[in-house]
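Reading through the structure tokens given below for one structure.
Of the protein chains in this complex, one is absent; all others appear in place.
Which chain is which? They are A and B, in the order written, and residues in each are numbered from 1.
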Amino acid sequence: MKVTLKIWRQPDAASDGAMHTYEVDDVSEDMSFLEMLDVLNEQLNARDEEPIAFDSDCREGICGMCGLMINGEPHGPEVTTTCQLHMRSFKDGDEIVIEPWRADAFPVVKDLCVDRGAFDRIIQQGGYISVNTGAAPEAHSIQVPKEAADRAFDVATCIGCGACVAACPNGSASLFMGAKITHLGELPQGQAERDTRVVSMVAQHDHEGFGGCTNIGECTAACPKEIPLDVISQLNKDLRTALQHGH
Amino acid sequence: MTDMPDTTLTSDPSYHEPSAGESDDAVGYYVPGDPIIDAKAPDGPIDERWSTRKFEARLVNPANRRKLSIIIVGTGLAGASAAATLGEAGYVVKSFCYQDSPRRAHSIAAQGGINAAKNYKEDGDSVHRLFYDTVKGGDYRSRESNVYRLAEVSTNIIDQCVAQGVPFAREYGGLLDNRSFGGVQVSRTFYARGQTGQQLLIGAYQALERQVHAGTVTTYTRHEMLELIVVDGKARGIIARDMVTGAIETHLADVVVLASGGYGNVFYLSTNAMGSNVTASWRAHRKGAYMANPCYTQIHPTCIPVSGAHQSKLTLMSESLRNDGRIWVPKKKEDCAKDPRDIPEADRDYYLERIYPSFGNLVPRDIASRAAKYQCDDGRGVGPEVEGVRRGVYLDFADAIARLGREAVEEKYGNLFDMYARITGEDPYVVPMRIYPAVHYVMGGLWVDYDLQSTIPGLFVTGEANFSDHGANRLGASALMQGLADGYFVLPHTIRDYLADGPFETVAEDHPAVVEARTAVEKRIEHFLTVNGTRSVDSYHRELGNIMWEYCGMERTEDGLRKAIDLIRTLRDDFHRNVKVLGSADSLNQSLEKAGRVADFLELGELMCIDALNRRESCGGHFRAESQTEDGEALRHDDLYAYVAAWEYAGDPDSDAMGAPVLHKEDLVYTAIEMKQRSYK
Partner (left out) sequence: MARITLEWEGDARGIPHVLHAIGTGPGGDSVATVATQTPSPVTGPTLVAGARAARTTIYLKLLMALSGLFFVGFVLTHMYGNLKAFAGHDAFNAYAEHIRTLGTPFLPYSGALWIMRVLLIASLVVHVACAAALWRRAKQARTVRYQVKKHTGAIFASRLMRWGGVTILLFVIWHLLNFTIGKVNVQGGPTNDPYNLLVDTFDTWWLTLIYLVAMAMLGAHLHHGTWSAFQTLGLTGTARARTRAKRLAFVLAFVVTVGFSIVPIFVLAGVISK
């Protein structure tokens, strides 16, 4: 099949960008979306145009490196990562608009690549349990109810791709934060730092320039790992509790 | 360019000597060197060696630690865990990764689990049994002291990860669950559904970020190491490129740790991440670090087959599928294009069940992989024709669904079936799955001693990037174990013995060795950007991958390997004359990044073939067609090849001419275990 692509191109963070139109013929429906872009890049290279920069690494839906806004939806029309989206989700003659994640906290680095360092800095502010190597007690000395362990796992599947931010009309990273707060908050090991963790992480989140959450639910609809909206409730609750504890 | 590669190797036979008797096929391709020994492993009973070494390794006063700096390249399990631990200890750590966040390193994609000799199931497991299984699984080609240590610290890993909040699977009583994995008879694998690697990496990543907050670790993301700085024979830093600005940066330190992962992408198609590469290791190799057993490659039998020429990577599906799925191909070639549901039972060849009646579909990875290749080479493969061959075999769940019911199958394999359906567009509940082997892991890597130090003092290598623990084949759920063992519990002890020599003399940025390394990087980048040829980097990479897969893949032969070496040399020569890299050096340029990586793969590929040629035996993941039993099983030759092949780079350091590598052999001596030949019939 044949598709028409409208792609955002921007040489670097400081320059202006614009949409460019490309056509790709001979697209097979078995191609992944990124393989279709690989094909386009080969063609661009052949005609001396610089290939389009886009991020991807594992290409099996787990590393969180890829992430494109495809026809107005983060990661495209399926509930999955961009790398796991296949061309069979499109049809011959489709026009596909491809943009980078848009958020001022995720500045564009080039073309479709953005800088998600803000996520790392949010984690630096407490998205961990402080235990030095070697200081851990025997694993079985900590019992975790299966329900808590399962919920912790469910939300710990977040891949940090940023689709939640990309989808959110407020540019908020609450789903990302909520997932980490819930993961660590469900476990007995995570209790000691629970209050300071949430306050510091949210403060960093705000400092990075993410917007506030208005509980709209675009994030969870876009999340390739289907992180539920109740992690944001948990996040809010933890912050409220911290507030009550005088933090 | 002045440093245009001279890829036609001097074939003057005068400096070549046979090294292992008549059976050495690689004569002429390498130079025999002195044997190498691991001087760091203490003698004595195997279960006391690590304690002894830890005690003997000198200490560094906490006050002096902040005066000592460590560069760690790679943020996978081995790199992130080491950075976090060394940061906690108080050293000044710089951590580098090419991804946009340390959390994205490819350890994240490991599915199955992590082994540990906790014996929570009271099923007879022990440190010694894990050691035994690992050495046996590695076909007696690993170093026993290292493996024993790995088994020993495995239990600490679980404690550490649980304390960090890694959400391992638990039973209703709230205690950790275990499963049996990879054909071993005890349940020692800890897991977090099918995302164990992700959860362990996030644990290590969080520990790393905690140290960033504490100010002991600085992370450099989207940075790629392009050269090692060696001053007065010691590793003292790296040259890295900021992949966003293109700036070439000099980073100096007292010690350098490579935790940069494996090089499976030399095959172009593999289950590795797109960016996984050998550059950090290869640059170190060119500066004097020996590369050990590079030909040991693990090929995983249950991957989703290639769907067309556009394919960019392969996706692994858990091996557990073989517990219930039956593998078959049509008996008749003309049936291959048919809908499998229309092929009657009588016309199906359940070849694993036929050839290996006792193990059937559960034969080890390498046997299952090779058998699939034979069926496809025989023209009985299924699925789409790619370049004239159908490369796939059926993995059929029809019997399992009939026996257990669809719901039970869904319960067990639902996630995998969904993933398969998403990628192929076929419903595996209705149409048999198609699978084909794919490169998954490399056991080879930079040679290290018991301290994980390479042949360059001050250069340590951990995780998949080193060679030491898995021998010729790796057991399932052991890669995660090794990465974390090295990073959390081994390296922090051994590196202090080296650092105890500090404080080290300060190296200036204008030191000739630093300037030379930097200039070399700049020249190389300029070279790629100015060749201005006609072919894309990817096209070379794909061609190299085809050569490697064809001749240095599941089955290797003397003729094939010789042919491969010629083909690689020609391809490498062409690459340096005809590659086309657009864009500039001073911005994000993914073609340029790939060019450097592919250039190194083109050199590594040749060394892998030479190593495979040298080893005229079949062991673990390395199968030489010349060395098999009458039944077609792998045949080891312990009398000739019970050694680690450690290769020294002998090429011209200033150009891409590789020269004939020097082979140093480290004899493998087993004191705690007896070598046995395996049989799966």
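FYI, contacts are C-beta pairs under 8 Å (C-beta built on N, C-alpha and C of every residue); 3 or more make two chains touch, one makes a residue touch a chain.
Bear in mind that the values here come from a model prediction, so they are computed numbers and not experimental data.
Peer 1: With the missing chain put back, one of A:G67, A:G162, A:G211 or A:P224 would touch it. Which one?
Peer 2: Residue touching the absent chain, from the options given: A:G211.
Peer 1: For review purposes, identify every residue of chain A that touches the missing chain, sorted by number.
Peer 2: Against the missing chain, chain A presents residues 6, 8, 12-14, 19, 69, 71-73, 97, 99, 102-105, 107, 109, 115, 117-118, 121, 124-125, 167, 169-172, 198-200, 202-222, 228-230, 232-243, 247.
The rule is short, and it goes like this: only the chains that are shown with their structure count from here on.
Peer 1: Using Cα averages as centroids, what's the distance between chain A and chain B in whole Å?
Peer 2: Their C-alpha centroids are separated by 28 Å.
Peer 1: Going by the contact rule set out above, which residues of chain B touch chain A in the complex?
Peer 2: Contact set of chain B toward chain A: 81, 84-85, 88, 99-106, 108-109, 118, 120, 156, 158-165, 167-176, 192-193, 195, 198-199, 202, 205-207, 209-210, 212-213, 219, 221-222, 244, 271, 273-275, 307-308, 310-313, 315-316, 384, 419, 422-425, 488-489, 492, 536, 538-539, 580, 582-583, 587-591.
Peer 1: Per the contact definition, I'd like the list of chain A residues that touch chain B in the complex.
Peer 2: Per the touch definition, chain A meets chain B at residues 11-12, 28-32, 34-36, 38-39, 42, 45-46, 48-51, 53, 55-65, 78, 80, 84, 86, 88, 109-110, 113, 115-117, 119-120, 123-140, 142-146, 149-150, 152-153, 156-157, 159-160, 183-184, 187, 189-190.
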